[in-house]
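Notes follow the structure.
For this depiction, one protein chain was excluded, whereas all remaining protein chains were kept in their positions.
For subunit A:
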């Protein structure tokens, strides 16, 4: 970043950078405001179930997605709102899913933890820690077998390092040179258990590297740093150098889920991390560069709020899936012999 600024780009390049920053900012604000609305809707009992917020972690979802194309695939976790929105799953579809409506992106059968969008190659929030990793390896294997230049990106948390499925998949992916981007969102807590309390060796990138894949850590609170790292990784994967691992060091500002009283973290620690808020950090940079006026920020906020208002309105009015269709989609419909 400093190198880029040091080169003092010309007017067009500066405008381009400003536009890029504005895109990043809008994408992160969309996720944050969407989730803040989720909290209100949850408190008002409009949505139920488990709801896991990624507030504080937006830079990871947004930065990584900037490096991916529509042909690439994404496998997410139960903390999947940010990934889905960054992927471009319409807010109305995500919100309708939170409402359990027929128009939801999973037809009301998944809820917050299981957002799917096959058209956008978004293969879902997986609510078993590390359970999405083998699946992602399989998507990457299919691409390899078909000689397709696509990348599969799998998100998971630091908690996944305690699961066999992470280690089995890391080995398999490296052994088979799979076009797989492993993104560990290390927010320092496996639910309520701090990283040093669940891992004997807390240098996660070093452990991933031990499987024989390119691995490095990045500041997950810096959206541009995440984007750069992800682009580098994706380039490497497309060039055929096998799976890459990215440890994004991040932090969730909210509790693990709506049920979590958050008794296991020091308030001072949370406040300390909030000073590194990825959204504030980007707006500061943009202000410094003269890329953002109060008016422009207000306009972005207004547009995002309008999008979310519209999504909530649509979800409120969306039809419920009829109970008569309870058993639909358990198995595929029989193929018509005619």
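In the analysis below, a residue touches a chain if its C-beta (ideal position, glycine included) is under 8 Å from a C-beta of that chain, and two chains touch if they have at least 3 such contacts; residues count from 1.
In this text, contacts and distances are computed from a predicted model.
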Chain left out of the displayed complex - its UniProt protein name, from "3-oxoacyl-[acyl-carrier-protein] synthase-3", "Transketolase family protein", "Cytochrome c oxidase subunit 1" or "Alpha-ketoacid dehydrogenase subunit beta": "Alpha-ketoacid dehydrogenase subunit beta"
Residue of A:118, A:200, A:268 or A:323 in touch with the missing chain, whole complex considered: A:118
Candidates A:107, A:192 or A:212 - the one touching the absent chain: A:107
Residue touching the undisplayed chain, where the options are A:175, A:206, A:280 or A:298: A:175
Residue of A:126, A:186, A:250 or A:283 in touch with the missing chain, whole complex considered: A:126
Absent chain, residues of subunit A that touch it: 73, 75, 104-110, 114, 116-118, 123-124, 126, 128, 131, 133-143, 145-146, 152, 164-165, 168-169, 171-172, 175, 328-332, 335
